[in-house]
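Sharing a structure below in C-alpha coordinates format, with a few things to ask.
Complex shown without one protein chain; remaining protein chains in place.
To keep things simple, chains are lettered A, B and C as they appear, and every chain counts its residues starting from 1.
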Amino acid sequence: VTELDDLTTRMREFTQARDWVRFHDLKSLTLALTGEVGEVAELVQWLPVGVVPDGELWQRLGDELADVLLYLVRLADVAGVDLGQAALAKLARNEERFPAGTYRSVAPERR
Amino acid sequence: VTELDDLTTRMREFTQARDWVRFHDLKSLTLALTGEVGEVAELVQWLPVGVVPDGELWQRLGDELADVLLYLVRLADVAGVDLGQAALAKLARNEERFPAGTYRSVAPERR
Amino acid sequence: VTELDDLTTRMREFTQARDWVRFHDLKSLTLALTGEVGEVAELVQWLPVGVVPDGELWQRLGDELADVLLYLVRLADVAGVDLGQAALAKLARNEERFPAGTYRSVAPERR
Partner (left out) sequence: VTELDDLTTRMREFTQARDWVRFHDLKSLTLALTGEVGEVAELVQWLPVGVVPDGELWQRLGDELADVLLYLVRLADVAGVDLGQAALAKLARNEERFPAGTYRSVAPERR
(Lines give C-alpha, C1' and ligand atoms only; values in the text may rest on other atoms or scores of the structure.)
Protein backbone atom coordinates (compact mmCIF):
# COMPACT_ATOMS: atom_id res chain seq x y z
CA VAL A 1 0.00 0.00 0.00
CA THR A 2 1.22 3.47 -0.86
CA GLU A 3 0.49 6.36 1.40
CA LEU A 4 0.18 9.84 0.00
CA ASP A 5 2.06 11.24 2.99
CA ASP A 6 5.01 9.04 2.15
CA LEU A 7 5.05 10.16 -1.49
CA THR A 8 4.79 13.76 -0.35
CA THR A 9 7.79 13.43 1.92
CA ARG A 10 9.88 11.65 -0.69
CA MET A 11 9.10 14.25 -3.37
CA ARG A 12 9.96 17.04 -0.93
CA GLU A 13 13.31 15.42 -0.13
CA PHE A 14 13.98 14.78 -3.83
CA THR A 15 13.38 18.46 -4.54
CA GLN A 16 15.43 19.75 -1.64
CA ALA A 17 18.39 17.50 -2.45
CA ARG A 18 18.61 19.11 -5.91
CA ASP A 19 17.91 22.64 -4.68
CA TRP A 20 14.88 22.70 -6.96
CA VAL A 21 12.59 24.26 -4.35
CA ARG A 22 13.25 27.58 -6.06
CA PHE A 23 11.54 26.31 -9.24
CA HIS A 24 8.54 24.83 -7.46
CA ASP A 25 6.11 27.71 -7.12
CA LEU A 26 2.39 27.05 -7.65
CA LYS A 27 2.30 28.36 -11.21
CA SER A 28 5.34 26.43 -12.45
CA LEU A 29 4.08 23.22 -10.85
CA THR A 30 0.62 23.68 -12.34
CA LEU A 31 2.28 24.07 -15.75
CA ALA A 32 4.28 20.89 -15.09
CA LEU A 33 1.05 19.12 -14.15
CA THR A 34 -0.52 20.38 -17.37
CA GLY A 35 2.42 19.02 -19.33
CA GLU A 36 2.03 15.56 -17.82
CA VAL A 37 -1.73 15.46 -18.34
CA GLY A 38 -0.99 16.47 -21.93
CA GLU A 39 1.22 13.40 -22.27
CA VAL A 40 -1.57 11.17 -21.00
CA ALA A 41 -3.91 12.80 -23.53
CA GLU A 42 -1.47 12.13 -26.37
CA LEU A 43 -1.38 8.45 -25.45
CA VAL A 44 -5.15 7.96 -25.51
CA GLN A 45 -6.31 10.51 -28.10
CA TRP A 46 -6.58 8.22 -31.12
CA LEU A 47 -7.60 5.04 -29.27
CA PRO A 48 -11.02 3.65 -30.09
CA VAL A 49 -13.38 4.33 -27.21
CA GLY A 50 -13.38 1.66 -24.54
CA VAL A 51 -9.99 0.27 -25.51
CA VAL A 52 -7.28 -0.05 -22.87
CA PRO A 53 -3.86 -0.29 -24.52
CA ASP A 54 -1.44 -3.07 -23.74
CA GLY A 55 2.28 -3.68 -24.18
CA GLU A 56 4.58 -0.69 -24.47
CA LEU A 57 1.74 1.81 -24.73
CA TRP A 58 0.25 0.55 -21.45
CA GLN A 59 3.65 0.87 -19.81
CA ARG A 60 3.98 4.46 -20.98
CA LEU A 61 0.48 5.24 -19.78
CA GLY A 62 1.42 4.00 -16.31
CA ASP A 63 4.56 6.16 -16.40
CA GLU A 64 2.65 9.27 -17.35
CA LEU A 65 -0.05 8.69 -14.74
CA ALA A 66 2.78 8.36 -12.22
CA ASP A 67 4.23 11.70 -13.35
CA VAL A 68 0.83 13.34 -12.92
CA LEU A 69 0.63 11.99 -9.36
CA LEU A 70 4.16 13.06 -8.46
CA TYR A 71 3.61 16.65 -9.58
CA LEU A 72 0.16 16.72 -7.99
CA VAL A 73 1.57 15.59 -4.66
CA ARG A 74 4.32 18.20 -4.93
CA LEU A 75 1.86 20.94 -5.86
CA ALA A 76 -0.38 20.11 -2.91
CA ASP A 77 2.64 20.17 -0.60
CA VAL A 78 3.72 23.61 -1.81
CA ALA A 79 0.12 24.82 -1.46
CA GLY A 80 -0.02 23.53 2.11
CA VAL A 81 -2.94 21.24 1.23
CA ASP A 82 -3.33 17.80 2.80
CA LEU A 83 -4.19 16.06 -0.46
CA GLY A 84 -5.47 12.81 1.08
CA GLN A 85 -7.75 14.61 3.52
CA ALA A 86 -8.99 16.92 0.78
CA ALA A 87 -9.81 13.95 -1.46
CA LEU A 88 -11.68 12.10 1.28
CA ALA A 89 -13.65 15.23 2.15
CA LYS A 90 -14.52 15.84 -1.51
CA LEU A 91 -15.58 12.24 -2.00
CA ALA A 92 -17.86 12.46 1.02
CA ARG A 93 -19.41 15.65 -0.39
CA ASN A 94 -19.87 14.00 -3.80
CA GLU A 95 -21.64 11.07 -2.17
CA GLU A 96 -24.15 13.50 -0.66
CA ARG A 97 -24.42 15.68 -3.72
CA PHE A 98 -25.07 12.83 -6.13
CA PRO A 99 -27.35 10.36 -4.34
CA ALA A 100 -26.97 6.96 -5.97
CA GLY A 101 -30.71 6.66 -6.57
CA THR A 102 -31.24 10.00 -8.27
CA TYR A 103 -28.14 9.92 -10.43
CA ARG A 104 -28.25 6.29 -11.47
CA SER A 105 -26.99 6.08 -15.09
CA VAL A 106 -27.22 9.83 -15.51
CA ALA A 107 -23.96 11.58 -16.32
CA PRO A 108 -23.99 14.90 -14.52
CA GLU A 109 -23.11 17.59 -17.04
CA ARG A 110 -20.45 18.91 -14.75
CA ARG A 111 -19.44 17.38 -11.46
CA VAL B 1 -2.73 8.62 6.50
CA THR B 2 -4.52 8.09 3.21
CA GLU B 3 -3.77 5.09 1.09
CA LEU B 4 -4.18 5.26 -2.64
CA ASP B 5 -5.65 1.75 -2.65
CA ASP B 6 -8.39 2.89 -0.33
CA LEU B 7 -9.23 5.91 -2.51
CA THR B 8 -9.24 3.65 -5.56
CA THR B 9 -11.72 1.27 -3.97
CA ARG B 10 -13.99 4.03 -2.77
CA MET B 11 -14.06 5.73 -6.17
CA ARG B 12 -14.81 2.40 -7.85
CA GLU B 13 -17.73 1.78 -5.49
CA PHE B 14 -18.97 5.34 -5.93
CA THR B 15 -18.97 4.83 -9.69
CA GLN B 16 -20.62 1.43 -9.62
CA ALA B 17 -23.36 2.55 -7.22
CA ARG B 18 -24.41 5.20 -9.76
CA ASP B 19 -23.95 2.93 -12.79
CA TRP B 20 -21.43 5.44 -14.14
CA VAL B 21 -18.92 2.78 -15.19
CA ARG B 22 -20.30 3.15 -18.70
CA PHE B 23 -19.07 6.76 -18.82
CA HIS B 24 -15.63 5.99 -17.43
CA ASP B 25 -13.55 5.03 -20.45
CA LEU B 26 -9.94 6.24 -20.68
CA LYS B 27 -10.70 9.09 -23.05
CA SER B 28 -13.61 10.51 -21.08
CA LEU B 29 -11.70 10.29 -17.82
CA THR B 30 -8.65 11.97 -19.35
CA LEU B 31 -10.95 14.79 -20.47
CA ALA B 32 -12.36 14.99 -16.95
CA LEU B 33 -8.81 15.15 -15.58
CA THR B 34 -8.03 17.92 -18.07
CA GLY B 35 -11.07 19.83 -16.88
CA GLU B 36 -9.99 19.64 -13.26
CA VAL B 37 -6.40 20.66 -14.01
CA GLY B 38 -7.89 23.57 -15.93
CA GLU B 39 -9.73 24.64 -12.80
CA VAL B 40 -6.48 24.58 -10.82
CA ALA B 41 -4.87 26.67 -13.57
CA GLU B 42 -7.69 29.23 -13.39
CA LEU B 43 -7.14 29.61 -9.66
CA VAL B 44 -3.41 30.34 -9.90
CA GLN B 45 -3.08 32.01 -13.32
CA TRP B 46 -3.05 35.65 -12.17
CA LEU B 47 -1.34 35.14 -8.82
CA PRO B 48 2.03 36.83 -8.41
CA VAL B 49 4.77 34.21 -8.57
CA GLY B 50 5.60 32.64 -5.23
CA VAL B 51 2.31 33.57 -3.62
CA VAL B 52 0.18 30.87 -2.00
CA PRO B 53 -3.42 32.07 -1.69
CA ASP B 54 -5.28 31.97 1.60
CA GLY B 55 -8.91 32.11 2.70
CA GLU B 56 -11.55 31.07 0.25
CA LEU B 57 -9.17 30.81 -2.69
CA TRP B 58 -6.96 28.39 -0.75
CA GLN B 59 -10.02 26.32 0.10
CA ARG B 60 -11.03 26.15 -3.55
CA LEU B 61 -7.49 25.21 -4.53
CA GLY B 62 -7.62 22.27 -2.13
CA ASP B 63 -10.97 21.23 -3.58
CA GLU B 64 -9.68 21.29 -7.15
CA LEU B 65 -6.50 19.40 -6.27
CA ALA B 66 -8.75 16.81 -4.65
CA ASP B 67 -10.80 16.54 -7.84
CA VAL B 68 -7.63 16.01 -9.86
CA LEU B 69 -6.60 13.18 -7.53
CA LEU B 70 -10.02 11.52 -7.58
CA TYR B 71 -10.15 11.41 -11.39
CA LEU B 72 -6.50 10.36 -11.58
CA VAL B 73 -7.14 7.45 -9.22
CA ARG B 74 -10.19 6.46 -11.22
CA LEU B 75 -8.32 6.71 -14.53
CA ALA B 76 -5.50 4.52 -13.23
CA ASP B 77 -8.03 1.98 -12.00
CA VAL B 78 -9.73 1.78 -15.39
CA ALA B 79 -6.32 1.52 -17.08
CA GLY B 80 -5.37 -1.35 -14.75
CA VAL B 81 -2.40 0.63 -13.45
CA ASP B 82 -1.28 0.39 -9.80
CA LEU B 83 -0.81 4.12 -9.37
CA GLY B 84 1.13 3.95 -6.10
CA GLN B 85 3.57 1.38 -7.41
CA ALA B 86 3.99 3.30 -10.67
CA ALA B 87 4.75 6.50 -8.76
CA LEU B 88 7.31 4.82 -6.50
CA ALA B 89 8.99 3.20 -9.51
CA LYS B 90 9.09 6.50 -11.40
CA LEU B 91 10.50 8.33 -8.39
CA ALA B 92 13.25 5.74 -8.05
CA ARG B 93 14.10 6.16 -11.74
CA ASN B 94 14.14 9.95 -11.38
CA GLU B 95 16.54 9.66 -8.45
CA GLU B 96 18.95 7.76 -10.70
CA ARG B 97 18.37 9.90 -13.76
CA PHE B 98 18.92 13.19 -11.97
CA PRO B 99 21.79 12.65 -9.53
CA ALA B 100 21.59 15.29 -6.80
CA GLY B 101 25.17 16.41 -7.39
CA THR B 102 24.93 16.94 -11.15
CA TYR B 103 21.52 18.57 -11.18
CA ARG B 104 21.93 20.80 -8.15
CA SER B 105 20.07 24.08 -8.86
CA VAL B 106 19.71 23.21 -12.54
CA ALA B 107 16.17 22.96 -13.81
CA PRO B 108 16.08 20.16 -16.36
CA GLU B 109 14.42 21.49 -19.48
CA ARG B 110 12.06 18.59 -19.53
CA ARG B 111 11.85 15.87 -16.94
CA VAL C 1 -13.32 36.45 -43.01
CA THR C 2 -11.33 36.91 -39.82
CA GLU C 3 -7.65 37.60 -39.94
CA LEU C 4 -5.41 36.48 -37.13
CA ASP C 5 -3.48 39.74 -37.35
CA ASP C 6 -6.64 41.67 -36.70
CA LEU C 7 -7.53 39.56 -33.64
CA THR C 8 -3.96 39.97 -32.39
CA THR C 9 -4.16 43.74 -32.63
CA ARG C 10 -7.53 43.91 -30.98
CA MET C 11 -6.47 41.69 -28.08
CA ARG C 12 -3.32 43.78 -27.62
CA GLU C 13 -5.36 46.98 -27.47
CA PHE C 14 -7.88 45.36 -25.13
CA THR C 15 -5.04 44.41 -22.78
CA GLN C 16 -3.28 47.76 -22.92
CA ALA C 17 -6.48 49.72 -22.31
CA ARG C 18 -6.92 47.85 -19.00
CA ASP C 19 -3.24 47.95 -18.07
CA TRP C 20 -3.27 44.16 -18.00
CA VAL C 21 0.01 43.81 -19.89
CA ARG C 22 1.67 43.29 -16.50
CA PHE C 23 -0.33 40.07 -16.01
CA HIS C 24 0.35 38.70 -19.48
CA ASP C 25 3.64 36.87 -19.19
CA LEU C 26 4.09 33.55 -21.01
CA LYS C 27 3.49 31.40 -17.96
CA SER C 28 0.31 33.15 -16.82
CA LEU C 29 -1.11 33.12 -20.35
CA THR C 30 -0.30 29.43 -20.77
CA LEU C 31 -2.18 28.79 -17.53
CA ALA C 32 -5.10 30.83 -18.86
CA LEU C 33 -5.01 28.78 -22.07
CA THR C 34 -5.01 25.60 -19.97
CA GLY C 35 -8.04 26.84 -18.09
CA GLU C 36 -9.98 27.47 -21.28
CA VAL C 37 -9.06 24.12 -22.81
CA GLY C 38 -10.22 22.60 -19.54
CA GLU C 39 -13.60 24.24 -20.03
CA VAL C 40 -13.88 22.76 -23.52
CA ALA C 41 -12.98 19.36 -22.04
CA GLU C 42 -15.71 19.67 -19.42
CA LEU C 43 -18.28 20.34 -22.11
CA VAL C 44 -17.45 17.25 -24.19
CA GLN C 45 -16.23 14.76 -21.56
CA TRP C 46 -19.44 12.79 -21.09
CA LEU C 47 -20.79 13.11 -24.62
CA PRO C 48 -21.18 9.87 -26.56
CA VAL C 49 -18.44 9.64 -29.16
CA GLY C 50 -19.32 11.23 -32.47
CA VAL C 51 -22.05 13.43 -31.03
CA VAL C 52 -21.94 17.17 -31.63
CA PRO C 53 -24.07 18.95 -29.04
CA ASP C 54 -26.78 21.43 -30.01
CA GLY C 55 -28.71 24.18 -28.30
CA GLU C 56 -27.20 25.82 -25.26
CA LEU C 57 -24.34 23.35 -24.99
CA TRP C 58 -23.29 24.09 -28.58
CA GLN C 59 -23.40 27.80 -27.83
CA ARG C 60 -21.17 27.34 -24.79
CA LEU C 61 -18.78 25.19 -26.81
CA GLY C 62 -18.42 28.01 -29.33
CA ASP C 63 -17.78 30.47 -26.50
CA GLU C 64 -15.07 28.31 -24.97
CA LEU C 65 -13.38 27.67 -28.32
CA ALA C 66 -13.38 31.45 -28.80
CA ASP C 67 -11.71 31.91 -25.40
CA VAL C 68 -9.03 29.40 -26.35
CA LEU C 69 -8.34 31.33 -29.56
CA LEU C 70 -8.22 34.71 -27.82
CA TYR C 71 -5.67 33.56 -25.25
CA LEU C 72 -3.70 31.70 -27.91
CA VAL C 73 -3.48 34.81 -30.06
CA ARG C 74 -2.42 36.84 -27.04
CA LEU C 75 0.19 34.27 -26.00
CA ALA C 76 1.69 34.20 -29.49
CA ASP C 77 1.82 38.00 -29.52
CA VAL C 78 3.68 38.12 -26.19
CA ALA C 79 6.03 35.38 -27.43
CA GLY C 80 6.75 37.37 -30.59
CA VAL C 81 5.44 34.52 -32.75
CA ASP C 82 3.54 35.18 -36.00
CA LEU C 83 0.85 32.61 -35.32
CA GLY C 84 -0.59 32.50 -38.82
CA GLN C 85 2.80 32.06 -40.46
CA ALA C 86 3.78 29.41 -37.91
CA ALA C 87 0.56 27.49 -38.59
CA LEU C 88 0.99 27.61 -42.36
CA ALA C 89 4.62 26.48 -42.04
CA LYS C 90 3.65 23.62 -39.72
CA LEU C 91 0.84 22.53 -42.01
CA ALA C 92 3.25 22.45 -44.97
CA ARG C 93 5.67 20.32 -42.93
CA ASN C 94 2.86 17.97 -41.90
CA GLU C 95 1.86 17.53 -45.52
CA GLU C 96 5.40 16.35 -46.29
CA ARG C 97 5.79 14.31 -43.14
CA PHE C 98 2.53 12.41 -43.56
CA PRO C 99 2.16 11.64 -47.26
CA ALA C 100 -1.49 11.00 -48.02
CA GLY C 101 -0.76 7.65 -49.60
CA THR C 102 1.30 6.17 -46.78
CA TYR C 103 -0.84 7.43 -43.93
CA ARG C 104 -4.24 6.78 -45.44
CA SER C 105 -6.60 5.68 -42.63
CA VAL C 106 -3.68 5.19 -40.24
CA ALA C 107 -3.76 7.34 -37.12
CA PRO C 108 -0.19 8.30 -36.34
CA GLU C 109 0.44 7.50 -32.69
CA ARG C 110 1.73 10.96 -32.13
CA ARG C 111 1.81 13.71 -34.69
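Criterion: a contact is a pair of C-beta atoms (placed from the backbone, for glycine too) under 8 Å apart; a residue touches a chain by one contact, two chains touch by 3 or more.
Since this is a predicted model, take the numbers as computed values, not measurements.
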In subunit B, positions touching the absent partner: 27-28, 30-31, 34, 42, 46, 49, 57, 107-110
Hidden partner chain, residues of subunit A it touches: 23, 27-28, 31-32, 34-39, 41-42, 44-46, 49
Contact set of subunit C toward the excluded chain (per top definition): 1-5, 7, 10-11, 14, 17-20, 22-23, 25-27, 30, 32-34, 37, 40-41, 44-45, 47, 49-52, 58, 61-63, 65-70, 72-73, 75-76, 78-91, 94-95, 98, 100, 103-107, 111
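One rule holds in what follows: only the chains that are shown with their structure count from here on.
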Turn needed to bring subunit A onto subunit B - CA fit, degrees, nearest 5: 180
Between subunit B and subunit A, distance of the C-alpha-averaged centres to the nearest whole Å: 1
For subunit B, residues contacting two or more additional chains: 23, 27, 32, 34, 37, 41, 44-45, 49
